[in-house]
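Note that one protein chain of the assembly has been removed; the remaining protein chains are unaltered in position.
Order of writing sets the labels: A, B and C. Residues in every chain begin at 1.
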Amino acid sequence: MDTTRFQDCIDACNACAAACDHCAASCLQEDDVKMMAGCIALDMDCSQLCRLAAGYMARGSRFARELCRLCAEVCAACAEECGKHDADHCQQCAAACRRCAEACRAMAA
Amino acid sequence: MDTTRFQDCIDACNACAAACDHCAASCLQEDDVKMMAGCIALDMDCSQLCRLAAGYMARGSRFARELCRLCAEVCAACAEECGKHDADHCQQCAAACRRCAEACRAMAA
Amino acid sequence: MDTTRFQDCIDACNACAAACDHCAASCLQEDDVKMMAGCIALDMDCSQLCRLAAGYMARGSRFARELCRLCAEVCAACAEECGKHDADHCQQCAAACRRCAEACRAMAA
Partner (left out) sequence: MDTTRFQDCIDACNACAAACDHCAASCLQEDDVKMMAGCIALDMDCSQLCRLAAGYMARGSRFARELCRLCAEVCAACAEECGKHDADHCQQCAAACRRCAEACRAMAA
């Protein structure tokens, strides 16, 4: 089994998952947490799905492509929401989500 | 937020995840493990996705439906593979996967 | 492999995970989200660990006991935090966490 070609996407998923988890925890420490509610909710969805997708790819699962297709959607939604906020953790999360969405779309193609 | 209507599907996902995990571990203790390789691989995919779907539903995520749609596919594939084997753990897993596939399809509709 | 004796604890973990996820999402919709920040953070930790523990038990893992011991700690911390808030989702979550902590301690013993 050759999973080397998955490595770029696995790396993007891991980076995105960590950025989302870091963003969620940082949002909870902001003064105006309420403004961040949508961001936190998507961070949770996105980090968990990215880690699942990383596992599917590492195992060479026959459902890896379909999982990446859905992961790209969730990443794009999270990037859009986080991109609205000026906080560094949000901007970094949005960037990681965009990169991951692109990598997952390439994988799913 | 009302997640009560998700409860049946969450229950089906949890039951399916446990059946898949139990089946995978039991397959590894069979005399002919090689014959079970496809079953074990799908058990892993299925149990992890079912648990993720349960979380999405419990949070009322806006991606819960799409996740359930994919979960139904993986459950159906796992049911088909496990259903080929006579071992009790495989037959029980196949049954749990079929129930979960049905519940997830209803959720995704 | 007999995982029947794990069933009660698996059920408690699944119920706790769903209650935590539901509580986290509901906290994010409260007027004063900031007051709920500690609750949301522990909900995330607790729901993810409960689902992991359920999988370890369903597979009859040799580390199931140790995972349950740690899960009991996180559940207890989450119960204590959620128990401070009057919202129904917090009180229900605290109750589910207490039950799960007890079941996990019994499993770890």
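Keep in mind that, in the parts below, a residue touches a chain if its C-beta (ideal position, glycine included) is under 8 Å from a C-beta of that chain, and two chains touch if they have at least 3 such contacts.
Quantities reported herein were computed from a predicted structural model and do not represent experimental measurements.
**Student:** Which of the visible chains would the unseen chain be in contact with across the whole complex?
**Tutor:** A, B, C
**Student:** Of A:Ala25, A:Ala95 or A:Ala108, which sits in contact with the chain we cannot see?
**Tutor:** A:Ala25
**Student:** Determine and list the subunit C residues touching the chain excluded from the picture.
**Tutor:** Residues of subunit C in touch with the missing chain: 41, 44-45, 48-49, 52, 55-56, 59, 61-63, 66-67, 70, 73-74, 77.
**Student:** By the contact criterion defined above, which parts of subunit A meet the unshown chain? Give residue numbers in ascending order.
**Tutor:** Within subunit A, the residues that touch the unshown chain are 1, 3, 10, 14, 17-22, 24-26, 29, 47, 51, 54-55, 58-61.
**Student:** Spell out, residue by residue, where the missing chain touches subunit B.
**Tutor:** Counting over the whole complex, subunit B touches the hidden chain at residues 24-25, 28-29, 31-34, 36-37, 40-41, 44, 48.
The definition used in the following text is that only the chains that are shown with their structure count from here on.
**Student:** Among the residues of subunit C, pick out those that touch two or more other chains and give their numbers.
**Tutor:** In subunit C, 24-25, 29 touch at least two other chains.
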